[in-house]
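Here is chain A:
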Amino acid sequence: MQCDNIINTLAPCLVQSGWNGDLANFASIFLGVIILATFPLLVTIVLIWFERKFAARIQDRLGPNRVGPFGLLQPFADVIKLLGKEDITPAGADKLIYNIAPVMMVMSVLLIWAVVPLSPIHVGMDLEIGALYIISVASFGTLSVIFASWSSNNKYALLGAFRVVAQLISYEVPLALSLLIPVMLAGSMSLVDITQAQAGMWFIFVAPLSAILFFISSQAETGRAPFDLLEAESELVAGFNIEYSGMKFALFFAGEFMHVFTNGVLMAVLFAGGYIGFGGLENSIPLLGIVFLFLKASVFYMLSLLIRNAIPRVRIDQLMNFNWKFLVPVSIVNVVMMAFLLKVVQALGIAPTPELANDFVANIPQTLVLFAGNVVLGLLVMNTVSSRIRKERLQESANRAIVPMGAGD
Partner candidate 1 sequence: MVPLWMYLTVAAALFSIGMYGVLARRNAVAVLMGIELMLNAVNLNLIAFWRYLTPFNMSGQAFAAFVLVVAAAEVAVGLAIIIAVYRNRQSVEVEDVDMLKG
Partner candidate 2 sequence: MNFGEGLTPEAFAFGLFTILTLGGALGVVTSLNLVRAAIWLMLTLFGIAGYFVLLSAPFLASVQVLVYIGAIGILFSFAVMLTRGMTNLKERFNDQWWLAGLAALTAFVLLMVGVIVPAFGNSGAPVSDQVTTTVDLGVALVSGNQYVLPFEVASLLLTAAMIGAIVIAREDD
(Lines give C-alpha, C1' and ligand atoms only; values in the text may rest on other atoms or scores of the structure.)
Protein backbone atom coordinates (compact mmCIF):
# COMPACT_ATOMS: atom_id res chain seq x y z
CA MET A 1 0.00 0.00 0.00
CA GLN A 2 1.40 3.34 -0.99
CA CYS A 3 1.62 5.93 1.69
CA ASP A 4 2.72 9.12 0.04
CA ASN A 5 -0.69 10.38 -0.96
CA ILE A 6 -3.64 10.53 1.37
CA ILE A 7 -5.98 9.62 -1.46
CA ASN A 8 -4.17 6.34 -2.04
CA THR A 9 -4.10 5.54 1.65
CA LEU A 10 -7.48 6.47 3.01
CA ALA A 11 -9.81 6.18 0.05
CA PRO A 12 -9.47 2.41 -0.52
CA CYS A 13 -10.38 1.84 3.14
CA LEU A 14 -13.48 3.97 2.77
CA VAL A 15 -14.47 2.34 -0.48
CA GLN A 16 -14.11 -1.07 1.11
CA SER A 17 -16.41 -0.06 3.92
CA GLY A 18 -19.09 0.83 1.43
CA TRP A 19 -18.60 4.52 0.55
CA ASN A 20 -19.17 5.86 -2.93
CA GLY A 21 -15.95 6.06 -4.99
CA ASP A 22 -15.44 9.78 -5.43
CA LEU A 23 -17.15 10.70 -2.17
CA ALA A 24 -14.33 8.71 -0.55
CA ASN A 25 -11.80 10.68 -2.59
CA PHE A 26 -13.38 13.94 -1.58
CA ALA A 27 -13.47 12.95 2.11
CA SER A 28 -9.81 11.91 2.09
CA ILE A 29 -8.73 15.15 0.41
CA PHE A 30 -10.78 17.08 2.97
CA LEU A 31 -9.08 15.21 5.80
CA GLY A 32 -5.68 15.91 4.30
CA VAL A 33 -6.48 19.61 4.08
CA ILE A 34 -7.56 19.69 7.72
CA ILE A 35 -4.37 17.96 8.86
CA LEU A 36 -2.18 20.30 6.84
CA ALA A 37 -4.02 23.36 8.13
CA THR A 38 -3.81 22.27 11.76
CA PHE A 39 -0.05 21.81 11.57
CA PRO A 40 0.92 25.52 11.64
CA LEU A 41 -1.80 26.31 14.18
CA LEU A 42 -0.27 23.78 16.57
CA VAL A 43 3.18 25.23 15.95
CA THR A 44 1.82 28.68 16.84
CA ILE A 45 0.96 27.49 20.32
CA VAL A 46 4.61 26.70 20.98
CA LEU A 47 5.68 29.92 19.31
CA ILE A 48 3.68 32.11 21.68
CA TRP A 49 5.56 30.69 24.66
CA PHE A 50 8.92 30.69 22.90
CA GLU A 51 8.72 34.29 21.79
CA ARG A 52 7.83 35.61 25.20
CA LYS A 53 10.57 33.62 26.92
CA PHE A 54 13.13 34.73 24.35
CA ALA A 55 12.18 38.40 24.56
CA ALA A 56 12.21 38.23 28.35
CA ARG A 57 15.66 36.71 28.56
CA ILE A 58 17.08 39.34 26.23
CA GLN A 59 15.55 42.02 28.40
CA ASP A 60 17.10 40.43 31.50
CA ARG A 61 13.90 39.22 33.07
CA LEU A 62 12.39 35.78 33.54
CA GLY A 63 9.37 35.65 31.30
CA PRO A 64 6.34 33.45 31.92
CA ASN A 65 7.21 30.93 34.61
CA ARG A 66 4.09 30.46 36.69
CA VAL A 67 1.76 28.41 34.55
CA GLY A 68 3.22 24.94 34.30
CA PRO A 69 6.92 24.03 34.37
CA PHE A 70 8.94 26.88 32.86
CA GLY A 71 5.67 28.54 31.92
CA LEU A 72 5.03 26.02 29.16
CA LEU A 73 1.26 26.13 29.61
CA GLN A 74 1.18 29.93 29.22
CA PRO A 75 -0.41 29.86 25.74
CA PHE A 76 -3.35 27.90 27.12
CA ALA A 77 -3.81 30.45 29.86
CA ASP A 78 -3.76 33.19 27.20
CA VAL A 79 -6.38 31.43 25.12
CA ILE A 80 -8.68 30.86 28.09
CA LYS A 81 -8.43 34.52 29.03
CA LEU A 82 -9.13 35.72 25.52
CA LEU A 83 -12.05 33.34 25.07
CA GLY A 84 -13.63 34.65 28.23
CA LYS A 85 -13.72 38.25 27.04
CA GLU A 86 -16.88 39.86 25.84
CA ASP A 87 -17.35 39.84 22.07
CA ILE A 88 -17.84 43.52 21.26
CA THR A 89 -18.79 44.95 17.91
CA PRO A 90 -18.46 48.75 17.75
CA ALA A 91 -21.54 50.80 16.96
CA GLY A 92 -21.87 51.63 13.30
CA ALA A 93 -19.45 48.93 12.27
CA ASP A 94 -20.07 46.84 9.19
CA LYS A 95 -20.67 43.51 10.89
CA LEU A 96 -19.84 41.14 8.07
CA ILE A 97 -16.55 42.79 7.12
CA TYR A 98 -15.65 43.31 10.77
CA ASN A 99 -15.90 39.59 11.40
CA ILE A 100 -14.24 38.49 8.18
CA ALA A 101 -11.06 40.58 8.54
CA PRO A 102 -9.24 38.47 11.18
CA VAL A 103 -10.24 35.29 9.40
CA MET A 104 -8.74 36.58 6.15
CA MET A 105 -5.53 37.47 7.93
CA VAL A 106 -5.07 33.93 9.23
CA MET A 107 -6.22 32.53 5.88
CA SER A 108 -3.50 34.41 4.02
CA VAL A 109 -0.86 32.67 6.14
CA LEU A 110 -2.37 29.21 6.15
CA LEU A 111 -2.70 29.17 2.37
CA ILE A 112 1.09 29.41 2.07
CA TRP A 113 1.50 26.07 3.80
CA ALA A 114 -0.30 24.35 0.97
CA VAL A 115 2.73 24.57 -1.34
CA VAL A 116 5.60 24.10 1.09
CA PRO A 117 7.39 20.78 0.52
CA LEU A 118 7.61 19.16 3.93
CA SER A 119 9.62 16.11 2.91
CA PRO A 120 10.63 14.35 -0.31
CA ILE A 121 7.22 12.75 -0.61
CA HIS A 122 4.92 15.00 1.40
CA VAL A 123 3.73 18.21 -0.13
CA GLY A 124 0.27 19.71 0.01
CA MET A 125 0.12 20.50 -3.69
CA ASP A 126 2.99 20.70 -6.11
CA LEU A 127 1.89 23.80 -7.97
CA GLU A 128 3.67 24.64 -11.17
CA ILE A 129 3.72 28.30 -10.09
CA GLY A 130 4.45 27.87 -6.38
CA ALA A 131 6.62 30.95 -5.90
CA LEU A 132 4.12 33.26 -7.61
CA TYR A 133 1.30 31.72 -5.58
CA ILE A 134 3.08 32.72 -2.36
CA ILE A 135 3.18 36.37 -3.37
CA SER A 136 -0.43 36.34 -4.54
CA VAL A 137 -1.62 34.89 -1.26
CA ALA A 138 0.36 37.47 0.71
CA SER A 139 -1.81 40.16 -0.84
CA PHE A 140 -4.81 38.77 1.04
CA GLY A 141 -3.21 39.92 4.28
CA THR A 142 -3.11 43.47 2.97
CA LEU A 143 -6.81 43.24 2.14
CA SER A 144 -7.62 42.10 5.66
CA VAL A 145 -5.97 45.21 7.09
CA ILE A 146 -8.19 47.42 4.93
CA PHE A 147 -11.31 45.49 5.90
CA ALA A 148 -10.41 45.69 9.59
CA SER A 149 -9.78 49.42 9.57
CA TRP A 150 -12.74 50.42 7.44
CA SER A 151 -15.30 48.36 9.28
CA SER A 152 -14.19 49.62 12.68
CA ASN A 153 -15.81 52.98 11.98
CA ASN A 154 -12.90 54.70 13.69
CA LYS A 155 -10.79 57.57 12.34
CA TYR A 156 -7.60 56.43 14.03
CA ALA A 157 -7.92 52.92 12.73
CA LEU A 158 -8.31 54.28 9.22
CA LEU A 159 -5.27 56.53 9.51
CA GLY A 160 -3.19 53.71 10.92
CA ALA A 161 -4.34 51.43 8.15
CA PHE A 162 -3.27 53.83 5.40
CA ARG A 163 0.32 53.76 6.57
CA VAL A 164 0.27 50.02 7.12
CA VAL A 165 -1.10 49.30 3.66
CA ALA A 166 1.49 51.60 2.11
CA GLN A 167 4.20 49.66 3.92
CA LEU A 168 2.81 46.26 2.96
CA ILE A 169 2.35 47.12 -0.71
CA SER A 170 5.76 48.77 -1.00
CA TYR A 171 7.66 45.85 0.43
CA GLU A 172 6.03 43.36 -1.90
CA VAL A 173 8.26 44.68 -4.68
CA PRO A 174 11.68 43.69 -3.28
CA LEU A 175 10.08 40.49 -1.97
CA ALA A 176 9.04 39.46 -5.46
CA LEU A 177 12.31 40.58 -7.03
CA SER A 178 14.47 38.67 -4.58
CA LEU A 179 12.20 35.65 -4.98
CA LEU A 180 13.17 35.66 -8.65
CA ILE A 181 16.72 34.54 -7.87
CA PRO A 182 15.98 31.03 -6.56
CA VAL A 183 13.48 30.67 -9.41
CA MET A 184 16.22 31.57 -11.90
CA LEU A 185 18.76 29.27 -10.28
CA ALA A 186 16.38 26.33 -10.18
CA GLY A 187 14.75 26.98 -13.55
CA SER A 188 11.22 26.50 -12.25
CA MET A 189 8.71 28.25 -10.02
CA SER A 190 7.67 25.07 -8.27
CA LEU A 191 8.89 24.92 -4.68
CA VAL A 192 9.57 21.19 -4.97
CA ASP A 193 11.89 21.83 -7.92
CA ILE A 194 13.61 24.66 -6.06
CA THR A 195 14.25 22.40 -3.08
CA GLN A 196 15.57 19.59 -5.24
CA ALA A 197 17.84 21.97 -7.14
CA GLN A 198 19.65 22.69 -3.88
CA ALA A 199 20.83 19.12 -3.50
CA GLY A 200 24.19 20.23 -4.81
CA MET A 201 24.67 23.53 -3.09
CA TRP A 202 22.30 25.57 -0.96
CA PHE A 203 21.21 28.81 -2.57
CA ILE A 204 22.22 30.87 0.41
CA PHE A 205 25.85 30.32 -0.56
CA VAL A 206 25.17 31.00 -4.21
CA ALA A 207 23.08 34.15 -3.71
CA PRO A 208 23.59 35.57 -0.20
CA LEU A 209 22.49 39.08 -1.18
CA SER A 210 19.12 37.79 -2.35
CA ALA A 211 18.71 35.90 0.90
CA ILE A 212 19.35 39.07 2.88
CA LEU A 213 16.94 41.06 0.71
CA PHE A 214 14.24 38.40 1.02
CA PHE A 215 14.72 38.27 4.78
CA ILE A 216 14.43 42.04 5.19
CA SER A 217 11.39 42.29 2.91
CA SER A 218 9.60 39.42 4.62
CA GLN A 219 10.22 41.01 8.00
CA ALA A 220 8.63 44.19 6.70
CA GLU A 221 5.74 42.25 5.20
CA THR A 222 4.78 40.72 8.53
CA GLY A 223 5.22 43.90 10.44
CA ARG A 224 8.06 42.75 12.60
CA ALA A 225 10.50 45.15 14.17
CA PRO A 226 12.19 47.28 13.02
CA PHE A 227 9.19 47.77 10.72
CA ASP A 228 6.48 47.30 13.27
CA LEU A 229 4.37 50.36 12.65
CA LEU A 230 1.58 47.82 12.24
CA GLU A 231 1.33 47.19 15.94
CA ALA A 232 3.43 50.02 17.40
CA GLU A 233 2.21 49.12 20.85
CA SER A 234 3.66 52.22 22.33
CA GLU A 235 2.45 54.68 19.71
CA LEU A 236 -0.59 55.42 17.58
CA VAL A 237 -3.14 53.92 20.01
CA ALA A 238 -2.58 50.36 18.64
CA GLY A 239 -3.21 51.06 14.99
CA PHE A 240 -5.73 49.32 12.79
CA ASN A 241 -6.88 46.67 15.25
CA ILE A 242 -7.86 49.17 17.91
CA GLU A 243 -11.49 48.07 18.00
CA TYR A 244 -10.77 44.37 18.15
CA SER A 245 -10.84 42.53 21.45
CA GLY A 246 -11.14 38.99 22.67
CA MET A 247 -10.90 36.12 20.28
CA LYS A 248 -10.75 38.28 17.13
CA PHE A 249 -7.70 40.09 18.46
CA ALA A 250 -6.23 36.71 19.31
CA LEU A 251 -6.68 35.71 15.68
CA PHE A 252 -4.72 38.77 14.49
CA PHE A 253 -2.05 38.07 17.10
CA ALA A 254 -1.73 34.37 16.30
CA GLY A 255 -1.79 35.15 12.60
CA GLU A 256 1.19 37.42 12.99
CA PHE A 257 3.20 34.85 14.93
CA MET A 258 2.36 32.19 12.40
CA HIS A 259 3.39 34.53 9.62
CA VAL A 260 6.85 35.05 11.11
CA PHE A 261 7.40 31.32 11.41
CA THR A 262 6.08 30.79 7.90
CA ASN A 263 8.61 33.33 6.68
CA GLY A 264 11.31 31.29 8.39
CA VAL A 265 10.04 28.17 6.64
CA LEU A 266 10.03 29.98 3.29
CA MET A 267 13.59 31.19 3.83
CA ALA A 268 14.60 27.63 4.61
CA VAL A 269 12.87 26.23 1.53
CA LEU A 270 14.05 28.88 -0.89
CA PHE A 271 17.59 29.45 0.29
CA ALA A 272 18.69 26.80 2.77
CA GLY A 273 17.71 23.57 1.10
CA GLY A 274 14.33 22.81 2.64
CA TYR A 275 14.08 19.21 3.67
CA ILE A 276 17.60 18.36 2.47
CA GLY A 277 19.80 17.19 5.29
CA PHE A 278 23.24 15.67 5.20
CA GLY A 279 24.20 12.50 3.46
CA GLY A 280 20.93 11.99 1.66
CA LEU A 281 19.36 10.82 4.91
CA GLU A 282 15.98 12.29 4.11
CA ASN A 283 15.54 10.06 1.10
CA SER A 284 15.57 6.90 3.20
CA ILE A 285 13.67 8.31 6.20
CA PRO A 286 11.32 10.95 4.73
CA LEU A 287 10.04 12.08 8.14
CA LEU A 288 13.53 13.36 8.88
CA GLY A 289 12.91 15.85 6.08
CA ILE A 290 10.27 17.56 8.20
CA VAL A 291 12.70 17.65 11.14
CA PHE A 292 15.44 19.24 9.02
CA LEU A 293 13.00 21.78 7.59
CA PHE A 294 11.82 22.84 11.02
CA LEU A 295 15.35 23.06 12.36
CA LYS A 296 16.36 25.43 9.57
CA ALA A 297 13.16 27.42 9.92
CA SER A 298 13.80 27.77 13.66
CA VAL A 299 17.25 29.20 12.99
CA PHE A 300 15.78 31.91 10.78
CA TYR A 301 12.93 32.46 13.22
CA MET A 302 15.34 32.99 16.08
CA LEU A 303 17.31 35.40 13.92
CA SER A 304 14.18 37.46 13.37
CA LEU A 305 13.40 37.34 17.10
CA LEU A 306 16.88 38.62 17.88
CA ILE A 307 16.51 41.49 15.44
CA ARG A 308 13.08 42.32 16.81
CA ASN A 309 14.29 42.64 20.35
CA ALA A 310 17.43 44.57 19.62
CA ILE A 311 16.69 47.24 17.03
CA PRO A 312 14.48 50.32 17.48
CA ARG A 313 11.56 51.17 15.26
CA VAL A 314 11.91 53.18 12.06
CA ARG A 315 9.65 56.11 11.13
CA ILE A 316 7.24 55.86 8.25
CA ASP A 317 9.23 58.15 5.97
CA GLN A 318 12.49 56.38 6.78
CA LEU A 319 10.70 53.14 5.98
CA MET A 320 9.52 54.36 2.58
CA ASN A 321 12.90 55.86 1.76
CA PHE A 322 14.61 52.63 2.70
CA ASN A 323 12.37 50.67 0.41
CA TRP A 324 12.18 52.79 -2.70
CA LYS A 325 15.64 54.32 -2.65
CA PHE A 326 17.64 51.38 -1.42
CA LEU A 327 15.96 47.98 -1.55
CA VAL A 328 14.25 48.24 -4.93
CA PRO A 329 17.28 49.49 -6.91
CA VAL A 330 19.54 46.95 -5.21
CA SER A 331 17.19 44.09 -5.97
CA ILE A 332 16.79 45.12 -9.60
CA VAL A 333 20.56 45.34 -10.07
CA ASN A 334 20.87 42.02 -8.25
CA VAL A 335 18.49 40.30 -10.66
CA VAL A 336 20.32 41.69 -13.68
CA MET A 337 23.72 40.74 -12.28
CA MET A 338 22.71 37.20 -11.36
CA ALA A 339 21.21 36.58 -14.79
CA PHE A 340 24.35 37.90 -16.44
CA LEU A 341 26.68 35.83 -14.24
CA LEU A 342 24.63 32.68 -14.81
CA LYS A 343 25.05 33.07 -18.53
CA VAL A 344 28.75 33.82 -18.13
CA VAL A 345 29.20 30.68 -16.05
CA GLN A 346 27.44 28.61 -18.66
CA ALA A 347 29.56 30.13 -21.43
CA LEU A 348 32.76 29.48 -19.52
CA GLY A 349 31.73 25.88 -19.12
CA ILE A 350 32.17 25.65 -15.36
CA ALA A 351 28.47 25.10 -14.69
CA PRO A 352 27.74 21.60 -13.42
CA THR A 353 26.35 19.29 -16.07
CA PRO A 354 22.84 17.93 -15.45
CA GLU A 355 24.02 14.52 -14.28
CA LEU A 356 26.47 16.05 -11.83
CA ALA A 357 23.99 18.64 -10.56
CA ASN A 358 23.57 16.91 -7.21
CA ASP A 359 27.24 16.63 -6.50
CA PHE A 360 28.65 19.08 -3.98
CA VAL A 361 32.13 19.38 -5.47
CA ALA A 362 30.96 19.92 -9.02
CA ASN A 363 28.87 22.90 -7.92
CA ILE A 364 31.72 24.75 -6.27
CA PRO A 365 33.16 26.70 -9.26
CA GLN A 366 29.77 28.11 -10.20
CA THR A 367 29.09 28.94 -6.56
CA LEU A 368 32.38 30.77 -6.24
CA VAL A 369 31.70 32.96 -9.26
CA LEU A 370 28.17 33.87 -8.19
CA PHE A 371 29.21 34.41 -4.58
CA ALA A 372 32.00 36.72 -5.73
CA GLY A 373 29.50 38.65 -7.83
CA ASN A 374 27.20 39.05 -4.85
CA VAL A 375 30.03 40.20 -2.61
CA VAL A 376 31.16 42.76 -5.19
CA LEU A 377 27.63 44.12 -5.51
CA GLY A 378 27.24 44.27 -1.75
CA LEU A 379 30.51 46.16 -1.34
CA LEU A 380 29.55 48.58 -4.10
CA VAL A 381 26.22 49.27 -2.45
CA MET A 382 27.80 49.78 0.95
CA ASN A 383 30.39 52.11 -0.50
CA THR A 384 27.78 54.19 -2.29
CA VAL A 385 25.63 54.50 0.79
CA SER A 386 28.49 55.34 3.13
CA SER A 387 29.99 57.92 0.79
CA ARG A 388 26.62 59.61 0.43
CA ILE A 389 26.11 59.64 4.18
CA ARG A 390 29.59 61.02 4.67
CA LYS A 391 28.86 63.81 2.21
CA GLU A 392 25.65 64.66 4.04
CA ARG A 393 27.40 64.70 7.38
CA LEU A 394 30.19 66.96 6.12
CA GLN A 395 27.65 69.28 4.56
CA GLU A 396 25.67 69.44 7.76
CA SER A 397 28.69 70.28 9.87
CA ALA A 398 29.70 72.91 7.31
CA ASN A 399 26.25 74.47 7.54
CA ARG A 400 26.41 74.47 11.28
CA ALA A 401 29.80 76.16 11.18
CA ILE A 402 28.57 78.98 8.95
CA VAL A 403 25.45 80.00 10.87
CA PRO A 404 27.02 81.44 14.11
CA MET A 405 29.04 83.87 12.02
CA GLY A 406 25.97 85.48 10.52
CA ALA A 407 23.64 85.37 13.50
CA GLY A 408 23.47 87.82 16.33
CA ASP A 409 24.72 91.34 16.41
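The set was built so that all candidates are chains of the complex that A comes from, given by their letters.
We adopt the following convention: a contact is a pair of C-beta atoms (placed from the backbone, for glycine too) under 8 Å apart; a residue touches a chain by one contact, two chains touch by 3 or more; residues count from 1.
What you see is a predicted model; the values in this text were computed from it and never measured.
K.L.:
Looking at the complex, which candidate is in contact with chain A: 1 or 2?
P.N.:
Per the touch definition, chain A is in contact with 2.
K.L.:
Mind listing the chain A positions that touch candidate 2 in their complex?
P.N.:
Touch residues, chain A against candidate 2: 21-23, 25, 94, 97, 127-129, 132-133, 135-140, 142-143, 146-147, 150, 153, 155, 158, 162, 165, 169, 172, 189.
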